[in-house]
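Only a single protein chain was left out; the remaining protein chains are all shown in position.
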Amino acid sequence: MLKGYAGRILRVDLTNEKIEKQPLPAKMAQHFIGGRGFVAKTLFDELPPNIDPLGPDNVFIAASGPLSGQFMPASGKTHFGCKSPATGGYGDSNLGGHFGPALKYAGYDMMVLTGRAASPSVLVIEDEKITIRPAGNLWGMGSLSSETRLKEEMGEDFQILTIGPAGENRVAFACITHDFGRQAGRVGIGAVLGSKNIKAIAVKGTGSIPVNDPRALLEEGKRAYRNVRAKPGFTGWTPEGTAGITDWVTRVGALPTRNFQTSYWDQHAKINGAAILRELKITDKGCYCCPTPCGKYGKAKTGLGEVYVEGPEFETISLLGSNCLIDDISEVAYANYVCDELGLDTISAGVVCSWAIECFEKGLLSREAIGKDVQFGDLESVVHLLECIARREGIGELLAGGVKTAAQKLGQGSEAFAIHVKGLEWSGYECRNAPGMMLAYMTSDVGAHHARAWVLGHDLAGSSASVHDLIVSEGTSEHLPKSEVTGRAAKVIESQHLRPLFDLLGICRLQFMELGFEVENYERLYEVVTGKRMTWEQMLSVSERVWQLTRSVSAREIPGFGRSWDYPPERLMNDPVPDGPNQGHCISRREVDILLDEYYTLRGWDANGIPKAETLITMGLADVAETISQWACHETT
Amino acid sequence: MTLTIHVAQSLRGVVNDLPKTIIVGYTERKTLRQLAVDVGIPPILIVFGMINGVKRDLNDIVGADAEVHFLGTMSGG
Partner (left out) sequence: MRLIAKSERCSGCGACRLVCGLTNYGEVNPAMAALSIHGRFPAPGVYEISLCDQCGACAEACPVDAIEAENGVYLVNADVCISCGECIEACPHGVMFEHARLDAPIKCTLCQACAEICPRDALVLEDA
């Protein structure tokens, strides 16, 4: 019997209302660990060929890992997967909160939904009892409102996922919302649920997770909590959460501003962590078993109304704040709330809105097309666009496909400033002078997202070899020298194995990344729950295997997939940063190719960025190696 | 005065040969920024500094017998 896992996969065929509970194969746990590993493996094995991501044949996966739900810090993560509506390739999305553990207590490590329900429905999982019931008048309701209604009806013991009108209308950047403010934000995962006519999933689990040594887990868990509490960053980090990095990101010239036109904004103090403390915060709200709750739940008062909202996180501050020139934290929080209720990813929404506003400024989109005049720095403009997008009304029909599709349809040069990679909108760090981070965004497997690799520190350390900071005079910023482009790939690759490892294990990486919680703790906790010994290096090898697999999934799913899909947008290649610490810098097409060449070589991929068969075999993916030549665009020389 | 300076892993992973904890003696008051330079940390890498467990600006002056923490680059969420 597998220890540490619930031991079962729940399969729901929504078309035929068929429920199946299968044992979790031990080999799957051994070779892919859990969470993102299960997602990648299942997508490769089970996605039918050439399907529409928003059609009934897409596969929706929710998976936890062996450390999810266990007595240890931050064991609350869930990982979702699908064929991505944003890119057409591999898609996954991570969620904090309490859902994954609840699914595990109910007896399932993974849930796989296929087909489409005949009408809008709610999937209810209560231990062994699985029901699909009509969504009734929940359909059309906001995410937060739906969760409120379901909690009232079903009780607080249920953990609930909801989509909003954006997911129902299959917006390519629709998200899943959970626990009144957590999201599985990226890749349009909410649209996949919407396309399956699933409005909500409610889980209650009263079972136990079988673990190898419960007594040892009790002691290890207690030790882990004592350890984290004793860490130097413990008290300083929590009050502002991720918003606490806003000032620093600005200082290093990495803050997306005005649709990524520039990377420094002198109004950052109005939308930083201190602003949240001053104007919004009621509660530090956390995920399951987390000692450092990063959620800031509060109340925002604006001219458009008063709302309760969890946030804004840094990403939202970046893309709906500085990127749209909204210089009021309450207004950023309001926009955050609108996204949450409509069920829109705040990152993609911010990029799409800023693109649309720039198009209006340039006369590429008219007042008639948009429905009103829009401008940067105007909350009403942003809210109008968000409402149109979620309901696919007016300009929303163009924008709902994401910024890549919108720019392709509009043309007229608008593609140059559509900020995405592979069709996924860029997240909160501008990196024209951070080549490692640029490479991270280019090669992230889901599109332009920072979750996979984080190397901004290495980029800066390279460009600030001297320990002496430049003297800053009031009102100006430090000017950074241009970063070296070569020698970046190794650190990016290392990070691409390390960060997603936490998504395999089913836990949050914050305690490790930000507070320095040691890897030996994770090794010991893994051993006491599973009864198996796995070193951190061995776990990283599994993460590497998963990386090769996710690349292979995209290579199979996207016709013509290859090097050209890894390029950044033209704005970031052609337009030097106009001001701030990185004034004058940008990355050239030639430098992008240098980055990719180095990366592909280290990855064991060909010049088109396709994994070579021998690389896949070395990674324990012989089954992928067998077929890759049939469907991948290998380089032709 | 004696100061204890803790350097987070997020900095030690980026700048080589930085110790976890440094105890230094000073006769004059310095800012967090100056302390960072003294111990070999480029201030540009410090996301925030803390004095006695409270997040502070890098230009804030450090008092006697304080405990200082320097935290490195992080990504948001």
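All chains are identified by letter, namely A and B, in their written order; residue positions are counted from 1 within each chain.
Quick note on the criterion: a residue touches a chain if its C-beta (ideal position, glycine included) is under 8 Å from a C-beta of that chain, and two chains touch if they have at least 3 such contacts.
Everything numeric here is computed off the predicted structure, so don't read it as measured data.
Engineer: Considering all chains of the complex, which shown ones does the missing chain contact?
Structural biologist: A
Engineer: Can you say which of A:8, A:186 or A:285 touches the chain missing from this structure?
Structural biologist: A:285
Engineer: Considering the complete complex, identify which of A:11, A:299 or A:532 is in touch with the unshown chain.
Structural biologist: The single option touching the absent chain is A:299.
Engineer: In the full complex, which of A:44, A:80 or A:105 touches the chain missing from this view?
Structural biologist: The one listed residue touching the chain not shown is A:105.
Engineer: From the list A:148, A:408, A:541 or A:627, pick the residue that touches the absent chain.
Structural biologist: A:148
Engineer: On subunit A, where is the contact patch with the chain that was removed from view?
Structural biologist: Residue positions of subunit A that touch the missing chain: 69-71, 73, 98, 105, 144, 148, 156, 179-181, 205-209, 211, 214-215, 217-218, 221-222, 225, 228-229, 282-293, 295, 297-299, 308.
The rule is short, and it goes like this: only the chains that are shown with their structure count from here on.
Engineer: For subunit A and subunit B, let me know how many angstrom lie between their CA-based centres, rounded off.
Structural biologist: Each chain reduced to its C-alpha mean, subunit A and subunit B end up 31 Å apart.
Engineer: In their shared complex, at which residues does subunit B touch subunit A?
Structural biologist: 6, 8-11, 13-15, 33, 37, 40-48, 50, 53-55, 69, 71-77
Engineer: Spell out the part of subunit A that touches subunit B in their complex, as residue ranges.
Structural biologist: 232-233, 235-237, 239-245, 247-249, 251-252, 294, 313-315, 317-318, 428-429, 450-451, 454, 456-458, 460-461, 464, 466-469, 478, 480, 513-516
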